[in-house]
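Sharing a structure below in structure tokens format, with a few things to ask.
Missing here: one protein chain of the complex. Every other protein chain is in place.
For subunit A:
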């Protein structure tokens, strides 16, 4: 399973809020939080094929362009599945993750998994929970991070295998 991970500047290891103007970019590597997914993926012979990052302010100012480029690049790189997150309770990143995931789902056949904490994102989740499969995760500093990482990967696997995700979604998604 070849996975692309979408991150903001903070989770990609490119600085904090002051770097929110980081333009869309990517590396064919597991950067920052993607490395945590990569460690779990490698146990099952899968891997992160690329990390896409975008500063949250940059995204807000260039939504259409970022959405188009991310969609095209995911298709070009022939990813099996895309993970948007982990966003924790950062609302700006959570918004970006949901919007990009929604666009990807509409425009491509690539399955998408989103991972968001409910804190500060209640309305966003209500808006997107019927459209996307959003795995529950803890807020920054909350308990249960490791489990949520495992579940995100599990859902990726289920989606790639086109298995029934109803039961999984009921238990672990919003």
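Heads up, the rule we're going with is that a contact is a pair of C-beta atoms (placed from the backbone, for glycine too) under 8 Å apart; a residue touches a chain by one contact, two chains touch by 3 or more; residues count from 1.
What we mean here is this: contacts and distances are computed from a predicted model.
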| item | value |
| --- | --- |
| Hidden chain of the complex, named as in its UniProt record, picked from "FAD-dependent oxidoreductase", "Dihydroorotate dehydrogenase B (NAD(+)), electron transfer subunit", "Permease IIC component" or "Molybdopterin cofactor-binding domain-containing protein" | "Permease IIC component" |
| Option touching the unshown chain, where A:26, A:91 or A:111 are the choices | A:26 |
| Sites on subunit A contacted by the missing partner chain, in the whole complex | 10-16, 18-19, 24-33, 35-36, 50, 52, 68-69, 72-73, 76-77, 88, 138, 140-146, 149 |
